[in-house]
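One chain of protein is taken out of this complex; the other chains stay put.
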Amino acid sequence: MAANFRSDNETPVAPQVWARLEEANQGTAWAYAEDQWSERLDEAFSELFETKTRVMPIATGTAANAIALATVSPPWGTVFCHRDAHIYCDESGAPEFYGNGLRLVPVHGEHGKITPGPLADAIHASEGHGVHSYVPAALSVTQSTESGTVYELAELEALYQVALAKGISTHMDGARFGNAVAALGCSPADTSWRSGAQMLSFGASKNGCMAAEALLFFEHHELLETAERHRKRSGHLLSKMRYVSAQLLAYIENGLWLDLARHANQQAAVFASAVEAHPEAQLEFPVGANEVFVRWSAQGLEQLASKDIQFHLWPGHDDLARFVFGHSTTDEETSLLIDAMGG
Amino acid sequence: MAANFRSDNETPVAPQVWARLEEANQGTAWAYAEDQWSERLDEAFSELFETKTRVMPIATGTAANAIALATVSPPWGTVFCHRDAHIYCDESGAPEFYGNGLRLVPVHGEHGKITPGPLADAIHASEGHGVHSYVPAALSVTQSTESGTVYELAELEALYQVALAKGISTHMDGARFGNAVAALGCSPADTSWRSGAQMLSFGASKNGCMAAEALLFFEHHELLETAERHRKRSGHLLSKMRYVSAQLLAYIENGLWLDLARHANQQAAVFASAVEAHPEAQLEFPVGANEVFVRWSAQGLEQLASKDIQFHLWPGHDDLARFVFGHSTTDEETSLLIDAMGG
Amino acid sequence: MAANFRSDNETPVAPQVWARLEEANQGTAWAYAEDQWSERLDEAFSELFETKTRVMPIATGTAANAIALATVSPPWGTVFCHRDAHIYCDESGAPEFYGNGLRLVPVHGEHGKITPGPLADAIHASEGHGVHSYVPAALSVTQSTESGTVYELAELEALYQVALAKGISTHMDGARFGNAVAALGCSPADTSWRSGAQMLSFGASKNGCMAAEALLFFEHHELLETAERHRKRSGHLLSKMRYVSAQLLAYIENGLWLDLARHANQQAAVFASAVEAHPEAQLEFPVGANEVFVRWSAQGLEQLASKDIQFHLWPGHDDLARFVFGHSTTDEETSLLIDAMGG
Partner (left out) sequence: MAANFRSDNETPVAPQVWARLEEANQGTAWAYAEDQWSERLDEAFSELFETKTRVMPIATGTAANAIALATVSPPWGTVFCHRDAHIYCDESGAPEFYGNGLRLVPVHGEHGKITPGPLADAIHASEGHGVHSYVPAALSVTQSTESGTVYELAELEALYQVALAKGISTHMDGARFGNAVAALGCSPADTSWRSGAQMLSFGASKNGCMAAEALLFFEHHELLETAERHRKRSGHLLSKMRYVSAQLLAYIENGLWLDLARHANQQAAVFASAVEAHPEAQLEFPVGANEVFVRWSAQGLEQLASKDIQFHLWPGHDDLARFVFGHSTTDEETSLLIDAMGG
């Protein structure tokens, strides 16, 4: 029996979401997001986030991120992000494409987190000299981070404050937003707009949906119109948007998203404890959500892989592996992994 | 009871496709099109089209079209299409966006069809003078057309021949390809590559799927690599691509796609006969597939709408309406429409 | 002795402009348009145009046009122009490039002129349906036209009024603006902003300068900032801008530009009279400025070419030729041409 810890992108759709998809599949529904599910999104997310929120459903987080940034940055604007950020490392230039040549400026920081000092330095260094230079335009923060860590609310606030004080826009890449909220035990509002994020790429695909994300605007609601132009122009306005929107509604109603995320986080925590107790392997980063990075010998990792345990070696490393736990990861699978590691 | 003839984009997913989606939803599957469903696409489509075919699954036809054109045209290339083509009228500049400013040149023609003479004239007029001008790059033909007509094989061949003789690339927008093939009773190969199309945007969303299209390369298979770069960079490489690919497989296996299309075409034919017999209303175009354009008095159309019959007035007209029949249109609905028109 | 009537782009720099260039070539001058010549442009053009005018000097008309349009149109905006317009036929997609995929919509019209009816129709046809379509964004009118004709003031006003009533921006491509003003005998203000143009690409290269144009903003002066970003980002902010600006100052001071243009127009008029009197050749268009289009037999034109008379056959024609008269065209050259035509 194999167990797959490669990515939460590889999990199936949660049963509750599937049920809602089936309901949405009855009869005809108006196309291009004029269906009853899509039309309920603004209200449902406004309630969830305790503030007026405008919602753009979309199939992928890459598109949500790129459109968010293109909406607030001119082509000659810089966007600051962690050097390990998905937008910098894994989107093949989607922000640059949608943003017509905007520039990402990666900022270094331990454990996948940007800190205020280096951010302020990076902004300062990017202020340039008039038309010769890019202008600072936006900050994008990933929560939970690419290293599986979670920003504390105070950390987020401090970070966004640096950006807002400079008058630049603020975005959160929430591909694993549910895992972060579940981990912090705070409200979704606390770790998004109350911390200073003006826009949120709210991810659902990794945590129980099929292909469903939402770009949320907490402020500057008029930007939604520009974002929707980008969505259409890039071919992301699905004709049958009802299926995306129905997923999103199922996902956020009755706290399903947090239940799913908590489960994934809990599996990760169990594994993290096992790693801590392991005689050779070590945690590379503090485990905050549903991803566990393990530093181990190349030999150890190879043997693990040979036991039908699936995971990713970190690009460029043979002694660093990532294990991701999803809403569908079972206790048995986690035990299988722990047993396979031995120790 | 309402009956919806607005668009086949508003139909639900066909049961057979849904069943396959459910099967695909078991357990984990590798992300980013490395799943077992995606990996079978090349073979399945090669068999269906009786030639080696490389397949790029994608969620929307707009993205498939734009990527196809951007893959074969330089930024300074022109793409010829009918002036009513979806790529010209309904994609908000997706080809121009993906193609970094390529230019669409609309060609006029009756009944939604381009004919060889005007196409040759348009190409000739676009040949320009060296670096000062765009260069002819591609021809995109829609089958079935935006007017609900269907190109005969000889018409298609003559058209593509004009392009190929000039050395420009050939594309077919097959958003309703199934309806065309069902109407012609030919093989899919006949109305695509055997007629001269090098690339096909193979549509499935309108005819039984949720959000599933495929860009097919019949020749120049190496272009797939460039196309995949565009797909990723635009955020169209779904992490859970299995769900798109599973739809496509279900759709083409056992001739489901043609069964669904034939049903829709048949409903359209019944309605078209009723319009022909109507004392006032008239068919605007010959009815070739599943769309029926009706010229009637504004008053007549208004009364029809008041009877819970849903349809689109053609933009800019109050006496021209489009009725689209889908795989899920029932005999009852078609009868309801015919009765509501009176006559 | 050869005589060159190919293009006013092939004329040398006028002595008065040259003298000013020499003056500007003394010692150092601050770079990037912070020199004393560049800094006088706003004032000098404001005086010439009798209204507050902001000026962006630039080396080519193609860049001036493309930046003007990119400054006022979103990527999903349409720009209306004559189907023979330089921006449509001769700039290899510069507007589309700078405008990130904006779309040009060519409008037909006799003698190189757009008329209000077809313009209104084109705008109406481009209004589309929400996010699916481009939005009307700007009108660009060429004065004098590509056919060598000149819009009367009333014609211009009527045309711009159609655009302004729709809330779209207005631009004039004045590559041969001097020839038009000289021909009309009006003030530069009359045939630009008083007729409704918000932006003017003021051409000087064809009429006595080396490489000197200016993009003028009569309204919405704040747009200059965006235009300057485009100028820098495209590599058009010359470090030694003093040489462009000095040309422009020399060109507009003391009416030099109109003297030069009147001379060119006069030569054209002499030739036009000869054509009218010619037994075989005919004027293709009314001659309004410094360009004369002659319809003659292919044989006649070939013989003319064999007599060292240089001119352009119109692309795609062997019996239509364009003769352009410049500030440096001499009476002898014009006589040589007339004699060579015989008649």
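Chains here go by letter, A, B and C, matching the order in which they are written, and residues are numbered from 1 within each.
Following the convention adopted for this analysis, a residue touches a chain if its C-beta (ideal position, glycine included) is under 8 Å from a C-beta of that chain, and two chains touch if they have at least 3 such contacts.
Quantities reported herein were computed from a predicted structural model and do not represent experimental measurements.
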item: Option touching the unshown chain, where C:Ser38, C:Thr60, C:Ser192 or C:Asn265 are the choices; value: C:Thr60
item: Selected from B:Leu237, B:Ala281 or B:Met341 as touching the chain missing from the view; value: B:Leu237
item: Which residue of B:Pro75, B:Pro106, B:Pro136 or B:Gly178 touches the chain not shown here; value: B:Pro75
item: Hidden partner chain, residues of chain B it touches; value: 32, 74-76, 100-101, 131-132, 228-229, 231-233, 237
item: Missing-partner contacts on chain A, residue numbers; value: 75-76, 89-93, 96-97, 99-104, 124-125, 128-129, 131-134, 315-316
item: Chain C residues that touch the omitted chain in the full complex; value: 4, 6-7, 9-13, 18, 22, 25-32, 59-66, 91-94, 97-98, 205-206, 210-211, 229, 232-240, 243, 326, 328
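As a convention for this text, only the chains that are shown with their structure count from here on.
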item: Averaged-CA centre spacing for the pair chain C and chain A, given as whole angstrom; value: 51
item: Junction residues of chain C - those touching two or more other chains; value: 75-76, 100-101, 131-132
